[in-house]
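My structure is below; once you've seen it, I'll send some questions.
Of the protein chains in this complex, one is absent; all others appear in place.
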Amino acid sequence: MAKVKYNYCKELTKGILKENPVLRLVLGTCPALATSTSVVNAIGMGIATTMVLICSNIVISALRKVIPSKARIPSYIVIIASFVTIVQMLIKAFVPALDESLGVFLPLIVVNCIILGRAEAFASKNPVLVSAVDGLGMGIGFTAALSCMGFVRELLGGGTLLSGTDTLLSAFVDLGSFRGLDFNTALESIGLSPMTIFILPAGGFFVFGILMAVVNKISEKKGLKRAVLSGCEGCPLASGCSKLKEDDAQ
Amino acid sequence: MKFFIALLVMGILTQNFTLSKFLGICPFLGVSKKLNTALGMSAAVIFVMLIATAVTYPVNMLLINYDLEFLQTIVFILVIAALVQTVEIVLKKYVKSLYNSLGIYLPLITTNCAVLGVVILNIDNISIYSAYNYGFLHSMINSFAAGVGFMLAMVLFAGVRSRLETADVPRFLQGLPITLIAASIVSVSFLGFAGLVEGMGLM
Partner (left out) sequence: MKGKDIKEIIKTALSLFLICAVSAGLLAGINGITAPEIEKNNLLKADETRRTVFPEASSFELSSAPDGTAYYTAFKDTETTGYVFTTRAKGYGGEIEVMTGINTDGTISRVSILSINETPGLGMKAKNESFLGQYNGKSEKLSVIKNGSPSENEIDAITSATISSSAVTQAVNEALEMYNLIMSGQEE
């Protein structure tokens, strides 16, 4: 059998740019909107999702020849849910502050379409190492998109940047007295206050919309298609979607 | 009784599941193009939310009884997935008319984070450490309110989108960007309900 050579570098970067899960494939919009109220939250969510993505991709890829095709989806769900629970327990034990700020969206990583989507579209067809790289790339892409939104929303809506860094990182590195940047006093001195609306849900939709417009513009320049709302094409469970499409076409 | 009404008002208006908690955004953006599909999808969501809550409540009791709370996520998602499949099969076989109107949305619902979300939020509130300490009835009403809130958001947004179709949108905003910005404005309008529960003297 001819050995397929994988371009690991390409598999890694495609998730970050060309096939960015949030900005190009429009997947995982719920956590993207809900947890991007600050950069630290966004990075925390990104790391948690990336961990689950890499682990589930590795296991699913390793078991791809063992799992009978009929038991595929339930098996994937069990594997993904296990890793989500593991990540959840680790975060609760070692970074409790992050657990509080992510709240219900931590267990909801289970239903993040990106993870099941990659399992079905990539890990179930490719060997272990390249699946892990794919998971890492997609995870970085997800984290980057969330951080972009978090940066804009935190700066405009809260007048701070990287606030709460200490709570996220104190378990790993000593940051000294760094607590993030706070521009509120500077703003107040010139009679301004942050635009709270950007932290509220409405601001999340708005920032996401503008970011999509910018990404679309860049994609068009590079000769790529604009991102369209595939909505559920990413999730393998969404067989009903095709029926919906027919319904729409009528 | 007051608390029940408060739960309904909170779930539907002040803390709308979709527009202020960001649960169920995928279908909110994906299937809100036409009023019919929006209605069908949200009816199916309400249906599944209620059944899922009714089933996971005793299951959670069982887990707590055996000190297995750490299995919650995995058990709940499996219960929901199995439930959706069963409901689909039963409807297809026995209630053909309902299947024709709701059936096609059912497979989409397993990965709808609103369903797992409402189940987890209910369970969190059942704990004696929580401020609310939900019982079975509270959980059911909360789920119902969450579902109706989702439906309201879907229906309103379907209306907004049908107007958008004919609007002259600048090229760089066409498609998804303008849809998201419209969602943002709908979400702003829901901010107006803030304080309603307290204002009505329900809490």
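The chains carry the letters A and B, assigned in the order they are written, with residues numbered from 1 in each.
Everything below uses one rule, namely that a contact is a pair of C-beta atoms (placed from the backbone, for glycine too) under 8 Å apart; a residue touches a chain by one contact, two chains touch by 3 or more.
Keep in mind it's a predicted model, so treat the numbers as computed, not measured.
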One chain isn't displayed here. Which of the visible ones does it touch?
A, B
Hey, which of A:V78, A:A121, A:L181 or A:L224 is the one touching the hidden chain?
A:V78
Taking the full complex into account, find the residue in A:N20, A:T37 or A:S147 that is in contact with the omitted chain.
A:T37
Given A:C9, A:L90 or A:L129, the correct residue touching the omitted chain is A:L90
Using the touch rule from the top, list residues of subunit A that touch the missing partner.
37, 63, 66-68, 70-71, 74-75, 78-79, 81-82, 85-86, 89-90, 92-94, 96, 157-158, 194, 196, 199-200
Go through subunit B and note every residue touching the omitted chain.
15, 70-71, 74, 131-132, 194-195, 198, 203
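Here, only the chains that are shown with their structure count from here on.
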At what distance in angstrom does the C-alpha mean of subunit B lie from that of subunit A?
21
What part of subunit B is in contact with subunit A in the complex they form?
19-27, 29-31, 33-34, 37, 70-74, 77-78, 81, 104-108, 110-113, 116-117, 120-121, 124, 172-173, 175-181, 183-185, 187-188, 191
In the complex with subunit B, residue positions of subunit A that touch it:
26, 29-30, 33-34, 73-74, 77-78, 81-82, 84-85, 88-89, 104, 107-108, 110-113, 116, 197, 200-206, 208-210, 212-213, 216-217, 226-229, 231-232, 235, 237-241, 243-244, 247-248
